[in-house]
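First the structure, in the form of structure tokens, and then the observations on it.
Every protein chain of the complex appears in place save one, which is left out.
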Amino acid sequence: MITLSSYLVISTILFLAGIVVMIARKNIVAILLGIELILNASALNFVAYTKFVNQNLDGHIFPLFIIIVAAAEAAVGLAIVIRFYQIRESIHIDDATQLQS
Amino acid sequence: MNETIVTYFAKFEWYKSLVKALTEMLGFNAEPLMVFLFFFLAAFIVVNVMAVTAGLATYAERKISADLQLRMGPNRVGPYGLIQFLADGVKFIMKEGIIPKSADKFLFTLAPILCLAGVLGSLTVVPYSSGFILSDLDIGLFFLIGISSLVGLGIFLGGYASNSKWAMLGGMRAAAQIISYEIPVVISGLSCVLLAGGLSFTTLIEAQTGFPQGWFVFHNPFTFIGFFVFFIGGLAETNRAPFDLPEAESELVSGYHTEYSGMRFAFFALAEYIEVFVVSGVAVALFLGGYNVPFGLGGDGILGQFLQLGAFFSKTLALYYVVIWFRWTLPRLRVDHLMTLCWKYLTPIAIFNLIGTGFWLYGFEGKSLFELLFKSGAAAAGGGH
Amino acid sequence: MFGNILFLVSALFSVLGAVGVVATKNIMHACVYLLMSLIGVAGLYLTLGADFVAATQLVVYVGGVVILMVFAVMLTGGADSQKSNRFGIKKTPMMGSIGTYIAGGISAILASYIVIFRLLPKVFEAQPVNSTMAFDKTVEKIGMLLVSDHVLAFEISSVLLLGALVGAAVIARPKRN
Amino acid sequence: MDYTVGSVAPIVLLPFFAFAINAFIVKRFTKTAVGISCLAIFGSLLYSLAIFKDFVFGQYATNYYIHKVFTWFDLGPSFKLNMGIYIDNLTAVMLLMVSGCAFLIHIFSTYYMADDIRFGRFFVYMSLFTSAMLGLVVSDNLLGMFIFWEIMGFCSYSLIGHYYEKEEAGAASIKAFMTTRVGDVFFLLGIVMVWHTVARATGEGSVALVDIYKVLAMGGFDNLTLWGFPLVTCAALAIFMGTIGKSAQFPLQVWLPDAMMGPTPCSALIHAATMVAAGVFLSLRIYPLLEAGNLTTFVAYIGAITAFGAATIALVQTDLKAVLAYSTISQLGYMVLGIGVGAYNAAFMHLITHAVFKACLFLSAGSVIHSLHDHHTHAHVQEMPRMGGLRKKMPLTFLAMMCCTLAISGIPFFSGFVSKDRILGDALLRALDDGGALWGPAVLGFVAAFLTAFYMFRMMFLTFFGNPKDQELYDHTHVEKLSWNRNVPLLVLTLFTLGFWYSGSFTGQKLVKFPVIKKEWFQTLIEKPEKSKLGRFKDLKRQEWSSVDNRDKTPLPKSSYDPNHGLSEERAHHVHHVHHIGAILSIIIAFSGVGLAYLMYVAGKLNPSWWVNKLSGWYKALQNKYYFDDFYIKGVIQKGLLKLNNLLAAFDMGIFDRFAIDGWKTINEWAFRLSGKFDDEVIDKAGVGGGPLVVKGFNVILRTLQSGKVQFYFIVIIVVLVSYIFSI
Partner (left out) sequence: MALEKLDVYWPILILMAFGVLAVVGALVVSKIISPQKPTELKRQAYECGEDPVGDAWALFNMRFYVIGLIFIIFDVESALMFPVVSVFKKMNEIGRGGLVLVEIVIFLFVLIAGVAYCWRKGDLDWVRSFQTPDKEKES
């Protein structure tokens, strides 16, 4: 029987995967991927709780806005990465330590 | 409402007797299994019908183009060359599928899968008739847009995976074109949703009547322009006719599927033709009254269903004809013209239409132009339906 | 019955996708696996009855973010150039020394302990109140909510999008040198 | 007429708005400011006329009243203050008189003050004053009256000190303010006493006239004592002290003659017609209290002494305005006498008539002074010895002044005779009935009447008749032309000094039946609020302030003139008989006064100087105004108050300062030294020294953390997150 905890397990796995990607990979774009995974995990939790615990539909609106914010964030993040690549010729995370471009 | 084709059939007696028979036979309650079987059957039929229509489409394209250029199309294979497409199909299977050396093998094979899956996915919501819609989802149109964006990604990955300059360029342009033309399509689709007040295709179509004056395209001037924006966007989205820049033979060899051969190429082509059918089908559903049969003939009975099916297919194939017709009449657009057309003309017009429809709805309480002019007195109480 | 199958398939998709993102070397493959995972999550939304959120996930994430990711990957030197950074592999001085291995080992043990003995029990003891949820027509309900209760969020999100658009456009504008 | 707030409030508010506006624009738009204040008072006049017409001609019923109330502030059950308006026949007549006189005086002062440097400023205070006076007349409770009372006091202070360059004007304004203040303090004490008794009787404290009358009728005031004295007497006396202060009665009359320093229109309005009348109006309102506190005889004596004393001083005055000032004091004395002897109706009538002819007298005196211009001192001449024979120069002013002098001296056919004769008649009646104590006021009243006639005509003969004493000054005054703002007000006022307006008969006292006015309107309308008649106040309904009139509109029974005023037949006969005697007596006295003045100053038969050195002692006393000023200044203030001040100052400086404040200083010093030591040892050495070391240590750790490695930060975040998991 599919219960709330099964969904929670999946979202934890996604969450942990997101964290590992953010920590392990050296490519900035990969880190952005990791962020997307983490955001997805949290959105999934919201929807799971809406179905199993409390029925009002705010639980759907919030993941909606998570997706929207994630999209905007991805757009701006990637623009920064591209600009960084054009300046520094590399998108290795360890090069991006100075705030000054 | 979320009915599906199975709910339509479940109403019949023989369906219930079949289920009872199966439950005795298998011991456990066979209802879900029955549902699955029916869906599988229905899906299978739909896919085959689509494949056949795609094939016929290639045949029709050749025939129409020949006709336009005063020459004979294929007439060797079968009567009047009708089963030409089967021959092509067999040919493709026989052909060797070459994977270029420095290509990314995994993505190379994944691209056609993505394309085909995207297109077939969108078939679930195409409303052939009030009963024969595979599953009328509540989020019909919105789901369709989501799934069909897979195609764009598939094409780009195809171009990227084959690691050749032509394919790369073709893939980039195709992706750029598909994603940028998706916006005008979506926004003009929005104005129809505005009129119908729901996303599922049956509500969209029920909101229109059989007679042309009930169709959304004539509902008000804004949706009228909206239809053309939608149609142009649809064309661009399926890389057809004036916008077939990505696989422009003259420039980019054959665009993103330059390196493709054999069955992978066949599926790209199949996906493309089915998508043209889907797009024109949706255009019909949104703007031209979908499966509505004039004089309210379409009903629940089998005959009613088939009449609706006929109405839907006739309208869609008419649009298909126009698409093919465009291909051999309009010259290809330059890339920056393509982009400027989309962002500087179609999108602003689409948004203007959306706001216009909104004001129209608010202003005239949802009554169509026809109602306002002719039935303003009598049917004032009716309100827009 | 179908619910379970759909759950199974989409759960598989999302988990394998996530693991794929972690495992692959090639960044483009990572993007594709992310796509797979996102589609899986969309399927999960469907099983939870949130059909509109699933569709949004499909349209926005699958249709937008992944394409953007792929474009970004293409723009930052394609897929294969990620192998080594400008200073070559030996950039991180700590690589290969015993200290890192020991530290890695300890943190791995610690992490697995935390996940297994702390996190999962919390996850499993979550008891649902009622699972019979007749979810349909969420689009209208969400529409109603968006228009009436959450109108401020709705309007502010347009401002957010405006900010993102202008910001990213300014950053992404090719330099005139 | 339906009474909403709108039909009454403008009377008070129009002049007040005029004041508010003029206060700002007077410097730059003087002409408009003057225009505004004249218009404002004209507006109030119109509204007063409307009310007068409704009350006197329309309803013509004694118990017809308007009483609208709003809660000013409500601090819970113990203190809830309601303010409001209360209009009955008394107020209607008073309103008309005040606004009428004020309007005419405003018109006159546009002529009189035209060349004054502070022309605008004068009108600002005049407007404020008129609005305060009208407010007092209209207000329904003593506290409201007290507030407007104080505003009037302030206006009189500032108007007296109009020519503040002159030292005496400043001193006079302060003196006026201080003396009236003495009276006001007691007035306030009276209000407090009344408030307390009404609160004890009806549970809710209030000084509204209606409530006072109701409590009186219920007997709430009886047998309450304050330190042994009956409370009602103390309260009545205290409030009457206010009248004494404001209307310049016997002990506190010193300020009025000096108030002549102000411009003549100001003295005309304030020190003749309205402000001083306010005191009498107040006594009229609290008459039942006086009666309950059986103070009437005391009041009568105060009135009589003031009347007689002022009249005697007026005999020897040489300054034109001084004579008029003392005549005002004596006439006020008459009114208070009238109240004292119970001639309520006559006292009020005398108040109205006196206001009219005294205003006219002051204005004409003003026009006289204004035209006599001494070229050497560039000042206006006020001394009568330098005038004479001016009737040819200023015929119109002479006519006005003559009529008013006739009126004030009590010559028949004039309003003065009608009202004063009635007061004297009633005084004589009371004297005959109640015997002993009341003979004093009656005799003093008649003698004062004789003196009034004498000094008024002395003034007339000195100024207008005979040959001019200062020829050079005489030639300079140019002949008077009929000008709208100089003579018209005078003539209008003289018109109203004729007797028949006020009394039923042409000569007053029914000697001749006048065909038009059948009934004696004044006598019937103004009803004396005796204790017995207060019953009707018990169930008096009051309305909400903003409510449109919801009184039952059924016309009240018109009170008709009953010749013997509800007295029994033979009693009425006796009263008429006595009044006849009184009338004849007063006519004889008036004419003898005129004759004596004529003999002395025109015919030259009697030589005034002979009398002067015959009674030289008295003459000097009169000159120095019975040494009242000296007594007050030297005696009361120098010896009494100053000594008290010094005593208090000594106590304050000596004891309080030395111990309370200086002592504190020593403690401070001690504490300061202690903290100084603590500061050096502990904080400087330990704290300041050790601090940087710690900071340096932390700095090293933190610097390494900020390595810029994004992923390191992320790991830190994860560690924090994990530790959080531990806590749940």
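For clarity, chains are labelled A, B, C and D in written order, and residue numbers in each chain start from 1.
We take it that a residue touches a chain if its C-beta (ideal position, glycine included) is under 8 Å from a C-beta of that chain, and two chains touch if they have at least 3 such contacts.
Since the model is a prediction, treat every value here as computed from it, not as a measurement.
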Missing chain: touched chains present in the view: A, B, C
Omitted-chain contact residue, chosen from B:87, B:117 or B:372: B:117
Residue touching the undisplayed chain, where the options are B:129, B:180 or B:238: B:180
Residues of subunit A in contact with the chain not shown: 64, 67-68, 71-72, 74-75, 78-79, 82
Contacts of subunit B with the absent chain, listed as residue ranges: 2, 4, 6-7, 10, 15, 19, 31-32, 34-36, 39-40, 42-44, 46-47, 92-102, 109, 112-113, 116-121, 123-124, 134-135, 137, 141-142, 145, 160, 162-169, 172, 175-176, 179-180, 182-183, 186-187, 190, 193-199, 253, 258-259, 262-264, 266-267, 335-336, 338-340, 343-344, 347-348, 351, 354-355, 358-359, 361-362, 365-366, 383-384
Those residues of subunit C which, in the complete complex, touch the missing chain: 1-3, 5-6, 9, 46-47, 49, 52, 56, 59-60, 63-65, 67-68, 71-72, 74-75, 77-80, 134-136, 139-140, 142-144, 146-147, 151, 154-155, 157-159, 161-162, 164-166, 168-170, 172-176
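Here is the rule we go by: only the chains that are shown with their structure count from here on.
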Between B-C and A-D, the pair joined by more C-beta contacts: B-C
For subunit B paired with subunit C, centre-to-centre distance based on mean C-alpha positions, whole Å: 30
CA centroid of subunit A to CA centroid of subunit C, Å: 5
For subunit C, residues that touch 2 or more chains besides their own: 52, 56-57, 64, 71, 119, 138
Contact footprint of subunit C on subunit D as seen in their complex: 722, 725-726, 728
Touch list for subunit B against partner subunit C, complex: 2, 32-33, 35-36, 104, 106-107, 110, 137-139, 142-143, 145-147, 149-150, 152-153, 156-157, 160, 172, 175, 179, 182, 198-199
Sites on subunit D touched by subunit A in the complex: 707-711, 714-715, 718
